Structures are given as structure tokens and as C-alpha cells.
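Read the structure below first, then the notes.
Of the protein chains in this complex, all but one are displayed in their positions.
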Amino acid sequence: MARLNAIPGVPVLIACLAILLIWDLLSRVVMVSGLPPPWGALQEVPVILTDKESLVNILASLRRMSIGFSLAVAFAVPVGLLMGRSRLVAAFFNPLFMIIYPVPKAALMPIIMLWLGVGEMSKILVIFLGVSLPVIYHSYQGSKAVEEKMLWSAAAMGLGPMARLLRVVFPAALPEIMVGCRTGVVLALITMVTSEMIARQTGIGNIFFNALDMAQYDTVYAMIIVIGILGFLCDWGFEAVRRMLLGWAAPVHDIAVGSA
Amino acid sequence: MSALHAVWRRNISETLAGALPIVLALGIWYVISAWNFAPASLLPSPVTVFRRFLVLLGDPQFLQNAGATLYRLFVGFGIAVMLGIGIGILAAGNRTVAALMQPVIRVLAPVPKIALYPALVLMFGFDHSSKIALVVADALFPILLATYQGAVAVDPKLVWSARAAGASQTRCLFTIVLTAALPSILTGARIGLIIACIVVFLAEMILSTDGLGQLLVRAARNFQTVDMFVPIIAISMLGLLLNAAFNMLSKRLLVGFPSQN
Partner (left out) sequence: MATDMIKIAGVSKVYDTTQRGRHVALGDISIDIAEGQFVSILGPSGCGKSTLLYILGGFVEATTGQVLVNGQKVTGPGPDRGPVFQEFALFPWKTVLGNVMYGPLQQGLSKEAATARARELLVLVHLQNYEGFYPKELSGGMKQRVALARTLAYGPKILLMDEPFGALDAYTRTRLQNELLDIWGRDRKTVMFVTHSVEEAVFLSDRVFVMTKSPGHIRKVFDIDLPRPRVRAELLLDRRYQDYVIAIERLMDEQIEEIA
């Protein structure tokens, strides 16, 4: 078991098989109602991915997700870094973020649609809101943990405040920022899926509810598999990037969790 | 004395700084609606919204919906806590369990659980159970991971001290390791609680016949803007309250542990 686990990819494959087997058992032995065996759903996955309309829908969703995520990172990292280095900035933002934290961001979808319509803007804005907080939080923690002495030596070398933030604080906080981004990318997907399930008109939500209305349960489960794989890939891809960029930092076992 | 004064003054100025953006946001909101920059059908005045909120707090139908939400939230969270702590501790105490769990968690944790909701509705129907199941699925992982990581990080010498005193291995796991991991477990549980709060609301928005989330969707369908704001404010306040209550509980449970921020 231990030796098999050491080969990269093998544990994940075994885990996937185990999940499918448990699913199969639940559907056929325990006979959970409304749960078909996984094999039909699995066969439906390539059908969805080759169907032109579905594919366009999914790709459009992914595009919104990337845009919302990038904008959020561009906004959140500087804010977080500043908060970590200035007590006043931290005091300014902290209560506001504490209030925003338990607001379900995807639930703002109806209100945002009221203001901005059903277009791209609304969907990107919701993702932006969903991703920002965790990235700010982790950048904040990372920047707060930067050793004072490192900054003193940098100041002694003649670096100004901006240069110190860019060339000392940012790289030192990068491992923690990456943790935030990893959580953020998963949250971007979650927020995207949730908001589209609430709005229903387009994208993944549309596919889901069409299938539900027409009682194509295999399609429903196939969509879940597709979204699940997307989530895993987002997380795994980000961890791979992190490891490439930050081989020097201790491995982070933090697994991204969150909710829109 | 003057040092104390300086600390005081700093605390006051920091509190003021923190209040500023909130006051500012409310002010801008008020000005926009009061001076008719935006029609009330798009952005009702904060006064109207909060007044409506207070009125609804006395409305039995609203309370019934809020009660449904609370019920799902707490039952789901409770199950998630029991499962998360149980599995997490078992995995920390048994290598085989850990080796089996780790890849499964690695695959399942980043999956957007909300996508399971249509399937959960198919399996459990429109009523409480499907929402509770979703809350469990979503709140489970932060609790499980925090428990496992906290338990693995417990100083083995703490366990050895107990073992030498005559405690059995199993007993150590469920008394010493579990207690020593409590700070981490509570952090995970707090995240899980907020997630539970959020996800129950979202589930109710997606497919439900009642609950706070459903109230928001209904209001949106009828273009009753004021009633759209109220459920959101209600769920946020609930989140804040639960967070505060949880912090208080944590402080009580963590007597003796080195304080952590």
C-alpha cells in the first residue's frame, strides 16, 4: 500500500476507483433512490464534452472564471500586503471584511443582475467577490509574518517603502499568497457554478436544470463528474505551479476548502 | 501610565478607522437612494431595508422560513462535526485509515459540493434532508482536515507521558490527542460553521420551497427589491452572531492553551 502510494497519480486513481465503487454499491446494493449506477453517467461525460453547445457553455464559464479570478488576485494581493505591514490599514479593513465574510457572495447574484443585467459583467463580478477575501486574508497573514529584521536590513540598504514592499515583503509572503490563490481558484469555480445554478439562464446551471426537467438523470450526474474533475484539476494544477515556483518553501498540506 | 494612554489612544483610533469604511458605505448607500441617484426599485434606502428587517423579525411566516434554515444549518453542521472529528481522529491514529483517506480527500475536497445538490435533491427530495446532506458535504472537509492535521501535529511526548502513566493507546487517542488537537479542531469547525451558513442559504436559493434563501428568490421574481435585501442581511447577521458565539465557546474550551490569534 505504502509503496503503491509513493507513485504519483496512483493514489488519486485508486481513490477515484474507490469512489466509483462506493457509488455503485450505494446505487445497486443499498438502492438509494434517485441514484443510478455511475457507469451510465460516465458514458454521458464524453457526450457532454463533445456536444458543441455544452462545450461552448462550459468554456465561456471557464473564461469568466479566469477573468474574475485574475482581477481578484490583482486587487487582493496588494490590499493584503498593505494590511500586513500597516496596523492602520489593517484596522481600516478588518471589520469591513469581517462583516462581508459570512455573506454568501453567489446570493448577491439576483441583486447584481438587477443592477448590471444578465451579462458577463454580473457573473465576473460575483466571482471577483467570491475570490477576493481568501486571497486578501492569506496575503495579509503572509505579509504580517515577514520578519521585521529583514525589513530593517532592507531599509539599511537604502530601499524605500515601495521597494521594500515589492522586493522584500512580496517574495517573503509569496508561499502564503499562493495558498490563498489555491483556495481562491477553487472558490472561483465554486462561485461560478453556484451563481450559474442560481441564475439558470446560461452555462452549467442551464445544462443542469434542462437535464433535471427532462429527467435525464445520467446527464445530471455526468455534469457533477465534469465539475468535480474541474475542481480537482484547478487544485492540482495550482499546487503544481506552486511547487515549481516555490520549491524552497515547505510543502503546504493545506487543501483548499471554501464555499461561495 | 502614559504608555497605557498611548495604547488606549491607538485602540480608539483603530476602532474609528475600522468603523470608517462601514459608515462610509452606509452613507453612500443612503445618499444614493435619498437623493434619487438610483430608483428605489433598484436600490432602496438603507432605512427602508432595516425597518423592513425589523418588521419581518416579528412576522411568523418569515420566522418560520428562518427556522427552517436554522434547523438545516444546525443538524447538518452537527453531523459534519461528528463525522469530521471522528474520521479525522481515526485517520490520525491509524496509518491504514490515513493511507486510505488521504487520496480520497485529496480528490473530493476541491470538488464544488454545491454541484452535488441536484443529485442530492434527486436522492433525498425537496425537503430538509437534501439541504442537510449538502451542508454535511460542504462543512465536513474543513473540520476533518483540521482535526487530522491538528492530531498529527500533537507532540508525541504528550502521548508518551500519558501512555507511561498507564493509559491505553485507544484511550490516549480519544482523550489526549483529541484534546491536544482542540485548537485546530475548533478553527476548522468555525470555518465549517460559516460555510454551512452560506451553503444552506444557497441551496435554498437553487431549489427549495422554503427557507431564507427561497425568500430572496421569491422577492427577486416579484421585483420586491426591499425583500431581496432582507434575507441577505439576515443570513449575514446570523453568520456574524454564530461566529461570535463560537469564539466565546472556543475561549471557554481552550482554557490553558497558549493563546492564538
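Letters are used for the chains, namely A and B, taken in the order the chains are written, and counting of residues starts over at 1 for each.
Methods note: a residue touches a chain if its C-beta (ideal position, glycine included) is under 8 Å from a C-beta of that chain, and two chains touch if they have at least 3 such contacts.
Computed from a predicted model, the values in this text were never measured in an experiment.
Visitor: Give me the visible chains that the unshown chain touches, in label order.
Guide: Per the touch rule above, the missing chain touches B.
Visitor: Check each of B:Ala146, B:Leu182, B:Ile206 or B:Leu242 against the chain that is not shown and name the one that touches it.
Guide: B:Leu182
Visitor: Give the residue, chosen from B:Ile32, B:Val104 or B:Leu158, that touches the chain omitted from the document.
Guide: Final answer for the missing-chain contact: B:Leu158.
Visitor: Consider the whole complex, including the chain that is not shown, and state which of B:Ala167, B:Val226 or B:Leu240 touches that chain.
Guide: Among B:Ala167, B:Val226 or B:Leu240, only B:Ala167 touches the chain that is not shown.
Visitor: Which listed residue, B:Phe50, B:Phe74, B:Phe174 or B:Phe257, touches the chain dropped from view?
Guide: B:Phe257
Visitor: Residue-wise, where is chain B in contact with the chain that is not depicted?
Guide: On the side of chain B, residues 155-158, 160-167, 176, 179-180, 182, 254-258 touch the unshown chain.
Everything below uses one rule, namely that only the chains that are shown with their structure count from here on.
Visitor: Quick one: chain A and chain B, Cα centre-to-centre, how many Å?
Guide: 18
Visitor: Considering the complex alone, what residue numbers of chain B touch chain A?
Guide: It comes out as residues 10, 13-15, 17-22, 25, 42-43, 96, 99-100, 102-119, 122-124, 138, 141-142, 145, 149, 191, 194-195, 197-199, 201-202, 205-206, 213, 216-217, 220, 225, 228-229, 231-232, 235-236, 238-240, 242-243.
Visitor: Under the touch definition given earlier, write down the residues of chain A that touch chain B in their complex.
Guide: Of all residues in chain A, those touching chain B are 1-2, 5, 11-12, 14-16, 18-19, 32-35, 87-88, 91-96, 98-99, 101-104, 106-108, 110-111, 114-115, 186, 189-190, 193-194, 197-198, 204, 208-209, 212, 217, 220-221, 223-224, 227-228, 231-232, 234-236, 253, 255-260.
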